[in-house]
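Note that one protein chain of the assembly has been removed; the remaining protein chains are unaltered in position.
The block that comes next holds chain A.
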Amino acid sequence: MWEAIRANKIRSRVLISAMGGTLIALGAVFGAVYHAEAGAAVGAVFALGIWGLLVLVAFTGGDKMLLMSAGAKKIEKQDAPRLWNIVEEMTIASGLGSMPDVYVIDEDAPNAFAVGQDPSRSAVAVTRGLLRRLNRDELQGVVAHEMGHIRNLDVRFMTLAAVMLGSIVLLSDVFLRSLWFGGGRRRGRGGEGGQAQLILVGVSILLAILAPFLARLLYFACSRQREFLADASAARFTRYPEGLASALEKISRPTSGKVGRKGANRALAPLYIVRPEGFRSLTGMFSTHPPLERRVSILRSMGGGAGYAAYEKAWKQGGGEGSLLDARTLSGDQSLSARQGTPEPETKKEAQETVREVLDVFDRLAGFLILGCACGVRIKVPEGYAKPTVPCTRCGRENPVPQAAEPEAATAAATGAATYRRKSGAWESFRCPCGRNVQISPAFKGEFKKCPACSRKIKILQPD
């Protein structure tokens, strides 16, 4: 693990210096466009100045700024004891010296991220949606993933890289704008070395457009690699890869429809555990996160192992090229096996639903007819019920009881082609040849209704 961190550090330095070089070169070229002699030096210094300023801001209060912009609130133990305990557990498992601050974001989209300059000053933030949806093992997996980011020094690197990327984008932007608005002034000076100047301007424009693009590419590539590494760390800390796998699966499931992303912005996107909603779902080079299915399938194919070696093997099987972790980390790693999951008590609601489902089956067997009212109540009609409609107990709506109101022509059942003539424009239900009751709403204007049970298409005729 320690070797992995060292490798990470080296990689970070290479990346940071590459980006720094690009930044200085950019400044120099832009400066040269404005002034042939002293311009390059001034430009480079200017670029460095911008960078220094941004780094200063990022390192003095960058984490707080990120948390604030995500709408995160710091919590104490009594606010969310389970989350707090899990963060404590993962602090111990990861061997961090001090526990990160815990933040909660008041948002329904399940997501989480970590920020901080170094492991002793860091923070973990999760959304309320995440707390609500995940069970203990899953939440532990997610927190372990964030701890992995902190432990592997990803958070500091990402902050630095984000600032660097920001400066490059800013510089290019300023330059392109000034060229646009200040063009006339320079043209007036004209005359001396016009040709060379023109080429330089062309090159600089090209650079201004290309540099941010390339920097972004580099940044995102790194961020993807780090997601895998953090997953590996999470498996190792918890000794339970299934926890994170199942959490990722739950998070990716679009349960609550369109999910807000008021907190997430472009700078924050790579920090989250999964790509926040609303960012284009590119899986290619610009993606900040590897595809979730791949992460889940890697975690699930660790074959009962929980160490780095097991993750690396699964990662290679999952199509990973090269190697994720260095040889020394892998050789020093014991063969670790995963633990058993913690059994969760079925929540009350789930238990209630199970009971209801079982009862429904019995009722159906006893010949009850189960009607779904439009308000959501399920009405059970006994077999001998005589009236043509039954009132709903909640909304009082009269629900028509299918009087074996067979689709016209009993023979139709045999051929599979059934028709049903509507009696009125109100809620109606009829019995499909397969025995299932099908309901049609007043708004239904289609020609065919698909039976939800046998998926037979039944022709619907409008009332005479």
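Criterion: contacts are C-beta pairs under 8 Å (C-beta built on N, C-alpha and C of every residue); 3 or more make two chains touch, one makes a residue touch a chain; residues count from 1.
The definition used in the following text is that contacts and distances are computed from a predicted model.
One subunit of the complex is not drawn; among "Amino acid/amide ABC transporter membrane protein 2 (HAAT family)", "Response regulator transcription factor", "LemA family protein" or "Heptaprenyl diphosphate synthase component II", its UniProt record names it "LemA family protein".
Considering A:Pro81, A:Gly303 or A:Pro452, the position touching the chain not shown turns out to be A:Pro81 (whole complex).
Remark: the omitted chain is touched by one listed residue; of A:Ala47, A:Ala93, A:Ala245 or A:Ala314 this is A:Ala93. Touching residues on chain A toward the chain that is not drawn are 1-2, 81-82, 85-86, 88-90, 92-95, 136, 237, 239, 332, 334, 342-343, 345.
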